[in-house]
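The complex is shown incomplete by one protein chain, all other protein chains being positioned as in the whole.
We call the chains A and B, going by the order they appear; numbering starts again at 1 in every chain.
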Amino acid sequence: MTTLDINNAGSGADGRPYHETYKPASHFRSKDEEFDAVKIGMWLFLATEVLLFAGLFVGYAIFRMMHPEAFRNGSHYLDWKWGCLNTIVLLFSSWTIATAIGNAQRNEQKALRRNLLLTIACALLFVGIKFTFEYTPKWSGWFFKFDPALSHYEASGQTALGGMFEYVEGYGGKRPGSLFDYPFADNPYEPMWWSIYYCATGIHATHVLIGVGLIFWLYLRARKLHFGPGHYNAVEIVGLYWHIVDLIWIFLFPLLYLVH
Amino acid sequence: MSYGHAPHAERSDGLAFDPTDPHGATHHEHVIIPKRTLMNVLLALLFFTVLTVGLSRAEVWAADYFKVEIPQWVNVAVAMSIATIKGLLVLLFFMQLKYDNKLNAIIFANCLFAVGLFLFFSMIDLGSRGVVYDWKKGEIALGGTGGVTRGSGDSKETVTGGVVKFAKEKYLAEWGPEKFERIKASVKHKHDHHADASTPNASRSVKGYTGALSTSAPATGGHDKPGGH
Partner (left out) sequence: MTTLHGDIPGAHGSHGGHDHHDGGYLDRKGGMVSTIIDWATTIDHKKIGVMYLVAVLTMFFIGGIAAMLIRYELFQPVRIQTVGEMAGKATGTDLATLFGQKDMSVAQADNIYNRVMTLHGAVMVFMFIVPGIPASLGNFLLPLMLGAKDVAFPRLNLASWYVYVFGSIFGILAIVMGGVDTGWTFYTPYSSSHADPGHWRVVFMILAAFILGFSSIFTGLNFIVTVHKLRAPGLGWFDLPLFVWAMYSTSIIQVLATPVIGITLLLLVFERLFHVGIFDPALGGDPVLFQHFFWFYSHPVVYVMILPGMGIISECIAVHSRKQIFGYKAIAFSSLSIAAISFLVWGHHLFTSEGELAATIFSALTFLVAIPTAVKVFNWIGTLYKGSIQINTPMLYTLFFLFTFSIGGLTGLPLGALATDLHLHDSYFVVAHFHYVMMGGTVIAFLAGIHHWWPKMFGRMYNERWSMFACVLVFIGFNLTFFTQFFLGTRGMPRRYASYPDEFQTLHQISSIGAAILLIGFLVHLAVLVGSLFAGKKAPANPWGGLTFEWEADSPPTTHNFHHEPIAKHGPYAFDDVVPPHCDPKDYPLADPLPPGTKAH
């Protein structure tokens, strides 16, 4: 038994789509008030997200201050080309979801669905690049067959997964903390760099994957015509979430890949 | 009258407020940002991304070509300024702060302020250890004191000393110095262009680890006790 009418289930009896018949929850005075409240709530949540990542940024700043050479070496191990490509992918996805909100406002249902799908595609591309071309070789030394970086190294001839991955001797082992096993490191504090790198990008990638789930939920609802000029709260706040994920990457990218 | 807020214009029904909007929340229209604006913002963001990468590459090139060491803060300042501009673009246009309820901007500003406090005070402490007593400056052991057990079953091993040193020695013991040198030469280390890249001691000394730990590892700093001053 719910005591407040906050669900407003389904579309109206006359078959009009949900977003046209939508009524705000009964403890709000109007749809505008609800929209405002939802947005304030989301911004407060975004504040908590930023402060969550603040711990990683502070950790980065302090270890960089204490071991500048280890961090300089660390950024040299990363390939700025992958970082740059991933930045472009995320920026583009931010644009698609910002456009999707406009689509909902203008009742452009087809474009709305297309932009949501594009955003999901970009998010998956981002995570895919991260795992295939960055995490896997650095952690284990196994390169994806079509990784352009493979040509720089002397291949050991070992392959896995039906030849899809090739092993490079002396490349892997760049792992955090005690897991570190890379024999050619120059600075004794390099494991700290990898700790920060994996924690920061790993937690960020988790946020990207959560975003994929949320946007997919939006897509399913958009297919049922839930969003339109009369009601697009969910698109708006998931959009805000997605932008904060992008915003954090905008700062992680130069800190990890470019500052050296 | 209520303590603070300004009296609203008198209404015909004798109430000093609008019953459907008692707090005078602005009835701002839901802003629909033109597609063209969004596209321009995206283009600006992409431009700045290319710019920051370009400047970083240019710096490496210049340092290499002219054989000079450009101070690190230049690099940091440039990269962070561009990131801030990009961040502002996302906040103002994609996240609509420019058109939105000002409260949301205030919330975000407060959050950034809290981040600033966190960063500032933590860095003050960790950057200023040992400013009074020299004995706090001592570095316990390069890369840590070790003694960490990792792995499980047959591959279980105890890391002694720094992890980096341990990894190197393990490799040498397994494959010998010849292979070590050969592979090391084949692995491209892009930090070769820095003059001091291969000095393990180039790291700034770590200050102020828990005093008791210095008994288990040689400290490099002085051992003056505070009582001696």
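Heads up, the rule we're going with is that a residue touches a chain if its C-beta (ideal position, glycine included) is under 8 Å from a C-beta of that chain, and two chains touch if they have at least 3 such contacts.
Here the structure is a predicted model, which is why all the values come from computation and not from measurement.
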Across A:88, A:111, A:199 or A:225, the one contacting the chain not displayed is A:199
Touch assignment to the omitted chain, from A:91, A:123 or A:179, lands on A:179
Across the whole complex, the chain not displayed is touched by chain A residues 1-4, 6, 23-30, 33, 36-37, 40-41, 44-45, 47-56, 58-59, 62-63, 66-67, 176-179, 188-189, 191-192, 195-196, 198-199, 203
Chain B residues touching the chain left out here are 1-5, 13, 15-17, 19-20, 22-23, 25, 103, 110-111, 114, 117-118, 121-122, 124-126, 128-133, 136, 140, 143-148, 150, 162-163, 206-210, 213
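Operating definition for what follows: only the chains that are shown with their structure count from here on.
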Per the C-alpha centroid definition, the whole-Å distance linking chain A and chain B comes out as 18
Interface with chain B, chain A side, in the complex: residues 29-30, 32-33, 35-36, 39-40, 43-44, 46-47, 50-51, 54-55, 57-58, 61-62, 65-70, 72-73, 76-77, 80, 84, 87-88, 91-92, 94-95, 98-99, 102, 105-106, 152-154, 169-171, 173, 177-191, 239-240, 243-244, 246-247, 250-251, 253-255, 258-260
Residue positions on chain B within touch of chain A in the complex are 20-21, 25, 27, 30, 32-33, 35, 38-39, 41-42, 45-46, 49-50, 52-53, 56-57, 60, 72, 75-76, 79-80, 82-83, 86-87, 90-91, 93-95, 100-101, 103-104, 107-108, 110-112, 114-115, 118-119, 122-123, 126-127, 142-144, 148, 150, 159, 162-165, 167-168, 170-172, 180, 183-184, 186-191, 194, 196-198, 200, 202-204, 206
